[in-house]
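Every protein chain except one is present and positioned as in the full complex.
Note that the chains take the letters A and B in the order they are written out, and that residue 1 is the start of every chain.
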Amino acid sequence: MLSIRNVRVRYGPIEALHDISLEVNEGEVVTLIGSNGAGKTTTLGAVSGLLPLAGGQIHFDGHDITSLAPHKRVPLGLIQVPEGRRIFGTMTVAENLDLGAYARTDRANLRNELDEIYALFPRLAERRNQAAGTMSGGEQQMLAVGRALMSRPKLLLLDEPSLGLAPLLVKEIFAVVKRIRAKGVTVLLVEQNAHKALEVADRAYVLETGHISMTGDAKTLANDPRIKAAYLGA
Amino acid sequence: MEFLQQVANALTQGAIYALIALGYTLVYGVLRLINFAHGDVYMLGAFFGLFISRWTGALTLSQNNKSVPLWMTAVVFVGAMIGSALVGMVIERFAYRPLRTAPRLTALITAIGVSLLLEYGGQMAFSPDPQPFAALIAERNIIDTPSFSLSLVQLFIVGAALLLMLSLNFLIQKTKIGRAMRAVSIDRAAAQLMGIPTDRIIAFTFALGSGLAAAAGVLNSIYQPSIDPLMGVQVGLRAFVAAVLGGIGNIYGAVLGGLLMAFAETATVAVGLSRYRDAVAFAILILVLLVRPAGILGRNVAEKV
Partner (left out) sequence: MRPSSLPFPLVFAWRVFIFFVVVRALMGVQGTTLFAGKHPIINPYYQNILINAGIAIILAVSLNLINGITGQFSLGHAGFMAVGAYISAYFSKEIGGVLFAQLIALISVHISKQLGTLLLTFQQPILFTIAILVGALAAGAAGFLVGLPSLRLRGDYLAIVTLGFNQIIVSLIRNWKAVGEASGYIGIPKFTTFAWVFALAIACIWSIRNLASSALGREMRAVRDDEIAAEASGINTTRVKVVAFVYSAMWAGVAGALQAHYIQYANPNDFTFLRSVEVVVSVVLGGLGSITGSALSAAGLTVLQEVLRDVPGAFYTSVALVGLAAYWNFVRVKSEQSGSKSMLRAFVVPFFALIAICLCYWSPQVNAVLERVFPRLDLPDLRAALESSKGALRYVIYSVILIVVMLLRPQGLLGRREWSLAALQRGRRVGKGVEGNLA
């Protein structure tokens, strides 16, 4: 579904991603793990279009989206939940969710979507008219994911959803990822928490200072001694 | 009462400042840019109004002391607003958009350049001498007592301004595009990730702000019927102070600021310090920026290290 080939991204004179290639197939949960500064968020930025490419190509669902503007990728079903949530703090939960569906042309079915999201995240339903910025970190993360789901994504890009959350909430978030996958949404998950990420994913890529150093089946990688030493604290 | 008269005058002036301040605040909200050229868009609105008056014949009617039909007035307004909206969009597209990723000061300098271009280009195109505007609204007093008089023009200005502000509020709070504008002003990248076409929303915001400024320009020209290419300089600066005073980025703040500036100005004149009007405006600005930079209704935005 998503195919990234030989992608290079630069920040000024510095090359952050050198020649990255990865694939995500329909229905999969693929995770991209690596330490801080490896380039995980940069990779997602390239996929969602926020960062321009210095080389390479990106194909999504049969379309070549390499030079497509970010807001044009959304109607194709490519949605990102950015790092740090970045919800619209001064707007209510309901307004945030409504914005998630901005690009949708079938406004009539929105009600259904909204109900599904509230069912998935009951705490959001309670706070639907509350200003989003007044909620806790965990609730904001739920809102960010819910907002992304409002646009009926085919592929969901999740950037470090567990960042800054208490362990209990981290568990909840990953349970949500499983439920999302059960609905048929493909997921590309970027995470620093390699342990949890490898638990929930089918396949994984390991990113080290701008290139893919390893790839394979998630269970296999989780048992790999190098990965264990570097990321799983074994 | 003398006081009531001052209040009425201040309200009228405040309505005009508020309309212009709204434009500053809208643009600052989506781009974090002080659109230096905004006061000159106000001036262009007045001039567009003048040309349309000429073209529809309203000017000749008013020069012969005949009343101007309502449809002509409406055409003048709508035409001026559309004209200025287009100018605003052109300015954004060619002077500001290329500098989205540049340091803020580059954009500020460019804005100053655009402002000067409009002012002195205007002087070259329209002649620097003041020109008379059409009396689109009959100069009649609704209330006419020895100590207090309220003219139809003043009522019209406050009414029109109120109508525009309420419409704007409705647009921003209750419509899809209004929500998109708010989203872009909070976090442009996140808005893009929602599928919001941020460039188009920004252009729309400029058009909106410029249209309001044009309306203010026409309203002011009915009130004080002498227009010249530099009329936007002082008024623009005062409206800017109003926006900052109320809290730049906040719609209600712009209105509040506009009213407060007008009252401050009226008070300054009433006390006999009318020659220091401009200095007072700037003194207020400096005070606000030093004491409470977020303005009265603004939020404090800390700088991320």
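In this section, contacts are C-beta pairs under 8 Å (C-beta built on N, C-alpha and C of every residue); 3 or more make two chains touch, one makes a residue touch a chain.
As the structure is a prediction and not an experimental result, all values here were calculated from the model.
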Hidden-chain contact residue, picked from the options B:4, B:112 or B:171: B:112
Residue of B:82, B:155 or B:289 in touch with the missing chain, whole complex considered: B:289
Touch criterion as defined above, residue of B:104, B:140 or B:200 at the omitted chain: B:104
Residues belonging to chain B that touch the chain removed from view: 33-34, 54-55, 95, 98-99, 102, 104-110, 112-117, 119-121, 123-128, 240, 275-276, 278-279, 282-283, 285-286, 289-290, 293, 303, 305
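Quick note on the criterion: only the chains that are shown with their structure count from here on.
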Touching residues on chain A, where the partner in the complex is chain B: 48-50, 69-72, 74-75, 79-80, 82, 86-91, 95, 98-100, 102-103, 147, 151
Touching residues (chain side chain B, partner chain A) in the complex: 176, 179-180, 182-183, 186-187, 189-198
